[in-house]
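See below for the structure under consideration.
Shown here: the complex without one of its protein chains, the others still in place.
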Amino acid sequence: MSKNLVIPIGPQHPSLKEPACFTITLEGEKVIEADIGIGYNHRGIEKSCESRNYYQALYIIERVCGICSHSHSTCYLSGVEKLAGVEIPRRAAFIRTIFGELERLHSHLLWLGVAGHEIGFDTLFMYTWRDRELVLDILAMLCGNRVNYGINTLGGVRRDLEPQHIDDIRRMCAKIEERNNYYVNLALSDATLAARLSGVGMLSKEDALKYGAVGPVLRASGVKSDTRRNDPYLIYPEIPFDVITYDSCDVFGRVVVRVLEINESIKIIRYCLDNMPDGDIIAKMPRKIPAGEVVSRYEAPRGEDVHFIKANGTDIPERVKVRAPSEANWHSMAHMLKGDYLADTPIIIAAIDPCYSCTDRAITLNNAAGSKRTDWEAIRKHGIEFYRNKGVDVSRILLPEKINY
Amino acid sequence: MNPLKKLIKWAQRKSPWIIHFNAGACNGCDIEVVDALTPRFDLERFGVLQKGSPRHADVLVCTGAVTMQTADRLKNIYDQMAEPKFVVAVGTCACSGGVFGDCYCVKGGIDAVIPVSAYIPGCAARPEAIIDGVVKLLSTLEDKKLQPKNPIVINSEKELADMLDEAEAAEENTETENFEENKAKEDNENA
Amino acid sequence: MEFFQMLVFPGLIFLSVYSFALEYFDRIVYARLQNRQGPPWYQPIADFFKLLGKEVIVPASVSKLWFKLLPVFAYAANLAAFLYIPLTSANSLYPFSGDLIVVLYLLTIPTLCFFLAGYISEGVYSGLGAVRALTQLFAYEVPLFMALLAPAILADSWSFAGISAYYSAHPIMMLVNIPAFIIAIIAAQGKLERTPFDAPEAETEIVAGAFTEYSGKLLALFRFTVDAELVVVASLLAAVFLPFYASNFIISFILYLLKTVFIVFILAVFKGLMARLRIEQIVAFCWKWLIGIGLLQIVLNVIIKGAF
Partner (left out) sequence: MLDFHTLKNSIIERFPNLSDEYFREDGTRLWVKAVLPQEFITLFDFVVKELRFDNFHMTVGLDSGDYFEIIYLLSNAENQMLNLRQRTVSRDDTFAASVYPYFENALFHERELIDLFGIDVQGLPAGHRYPLPDKWPDDNYPLRKDWKTEFFDKKTLTYDHEAAAEAERLRLEEEARKKAAREAAIAAAKAKKAQQEKEAQANE
């Protein structure tokens, strides 16, 4: 392949769970140039929040991203409650923390499976997703839905944790912890896993800070920064947990950071279950939020999630801005892609655990310079398009028999 | 040869290969679609395999409200798939645009762009619902008269152009029927 | 009689039926490894006939003749190789002195067909898949030849008949070839492009490698070739490394089935436990490790042959 080959990965590609288009310029098997094309998921969430009151906007904010819906709703609500000057009851704060950590559990297990799938290790994919089912059962038991659990509401939590729920959660935590130890020594001992992951997607400490990486990607480059410690919220100031860092600066480090964070989350859940106070779970919230601006930060499974809310005294928010964690990692990922092999591209893209629906952004791939499409589709599409704007769908037309082919 | 046709129809019911495309979803449904392939809900029991290339797949599983950006890519993938092909819309957003229906950048459900064979509602449609939808789609294959079209092989731009001109000529004399058909299509689109 | 043998028993019908059976066995073992339930027994047959019923899309800029003929060449090479491998008795359909070498060379033709299929369909992904198929061919070909020729050196003859005669004479010699058997298994995994070595059709990187543009009947034939290759390679390994046969037909046929199922079981477990290696890691691994052990094995065999 003397000339540089331009490979479009996406918008539909088996390794991507969501639409994004990466134009990778190759020299042989080495990647020399990577251009990110994301934002196919831009649905105009911020505009629709401005035509909904605070309760209705909560439903949109929860569906920014399917995997970290609790992070977005908690971040949004802590902002609105701060504006309204309402202090949510302690029991509600405990329940929110437990749900945040349950979400981190199933998100990290999900990512471990996807990473395994990217490098062709489907057995790891199947095992981790089987264990993830345990966490989803608990979530379904607690709040009725496996994904987009609507436990949060303005001023606190919708449902309480009954005693028999609590020992189900403890049993699940024990089972997940035992499975997770298996994954910890699998990650550290398996030869092919190490062969495929170490030395791939290097992001040095300075680059991580320069490009503003967040979450496990930052912590895997040796930077000790976690929003639960930097800007504590809910119950985190009291909880004794430590921030996991690993200084191998590559995809292998991100696997280790995420796997060890699962253990931390289990420790946090156990602490919350042990000393959860009684009391009511929701506080009275005024319908009209007084005018003001607030910035709320939350540690989502993929990194730091920042919400900006501006209220103008009515019951409709004037401006809601969501900065999802994946959006901060795009630049560091484009930097990581250069210099590695094509075979590593999917795992590097997956390594920052991108959540395109979170990033809510749209960039298109300029086909002129880009991919080399087989001529057949071009002709076939041309034919269908040519006839579509004439109002007749050619694929439905029964071509007269006399055309012999 | 009737037995061969019957065998092929049986085979189509028994081994639907799916290809998954997210047309702007919150990826809650995508995770549930992929979840249906994992040990607890194993879709391989029904012979379902996830395939990478549109050429290999029969069932296009779409999730998410179609944003304007993904609309023509979704159309492109649908065109690339080999007949007989089906489309399954998973999740409320795919069926009708869902909670993002009124956003400025969203075209609505999957049927705004391509014909859909099966709708599976649910905000994050559960894997059980997805499996039920796929199995129901398979069982409808029997009664629908499904003859695989003989392949139209087009070799060059010129040949395609002539074929389309003939089709255009054929279209002239069927102008009147098409007029009603188009009007009917207009009505149910803005209904 | 000859015609019957060609067409039915060791020939076309048996090969097709047995390749469906082995593909089913392989998928069930793989699924059970991931504690999934796995497909029903008729799944390979259903996949094959469903693909027959699908529309064939032929890219316009491709020479139609070659695009359609390549799967046929690949399958024909497989079938030809299968005729030379002894199944139930010491000598196969047409035993002659160098049939081991002929089978080995016939087995490289399918890989060349995969390369040509990927190359002429000019898609970005299929082009890359084709190049990877060739680079992998150079990686596993030499160790596979070494591993298969080591027992031949010990048996001092290039034909299956000679090998089975020698090893049935002194069976303990089979234990000497254990390292060669291990290398042959790993190289076979590379030849069949299965998971540790499936860079040429890595689903998450280059969609479906050389077969990206194929659909309908042609894809069915290609998948059929891949299954047939599994049968041929398994019976080749069985014929070279476990060359013992019973006297009457029924028992030796069951013995043959057991041998091939055992080999395919190892390949399936192998596939379940490993992650996919990058293409240059595959080449490095094959050239450094497999050839090293292969050379040792050949030297060992020469010494033993000299001694006895």
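Per-chain residue numbering starts at 1, and chain names A, B and C are given in the order in which the chains are listed.
The rule we apply is simple: a residue touches a chain if its C-beta (ideal position, glycine included) is under 8 Å from a C-beta of that chain, and two chains touch if they have at least 3 such contacts.
These figures come from a predicted structure and were not determined experimentally.
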In the full complex, displayed partners of the excluded chain: A, B
Candidates A:90, A:170, A:288 or A:331 - the one touching the absent chain: A:331
Touch criterion as defined above, residue of B:105, B:130 or B:160 at the omitted chain: B:105
Contact residue for the chain not shown (choose from A:30, A:287 or A:321): A:321
On subunit A, residues whose C-beta touches the chain left out of the figure: 37, 39, 42, 44, 46-48, 51, 209-212, 230-231, 293-295, 304, 306, 308, 310, 319, 321, 323, 327-328, 330-332, 360-364, 366
Residue ranges of subunit B at the interface with the undisplayed chain: 67-69, 102-105, 107
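Please note the rule applied: only the chains that are shown with their structure count from here on.
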Graph class of chain-chain contacts, one of line, ring, star, complete, other: complete
Centre-to-centre distance between subunit B and subunit A (centres being mean Cα positions), rounded to whole Å: 27
Distance from the mean Cα position of subunit C to that of subunit A, given in whole angstrom: 42
Set of subunit A residues in contact with two or more other chains: 13-14, 126, 130, 376, 379
Where subunit B touches two or more other chains at once, by residue number: 38-39, 51-52, 80, 153-154
Touch list for subunit C against partner subunit A, complex: 33-36, 57-61, 121-125, 127-128, 131, 195-196, 198-199, 202-207, 213, 272-281
Complex interface listing, subunit B residues touching subunit C: 7-12, 14-15, 38-39, 42, 44-45, 47, 51-53, 55-56, 58, 80, 82-84, 148-149, 151, 153-156
Contacting residues of subunit A [partner subunit C, same complex]: 1, 5-8, 13-15, 29, 116-124, 126-127, 130, 190, 192-193, 195-196, 341-346, 371-372, 374-376, 379
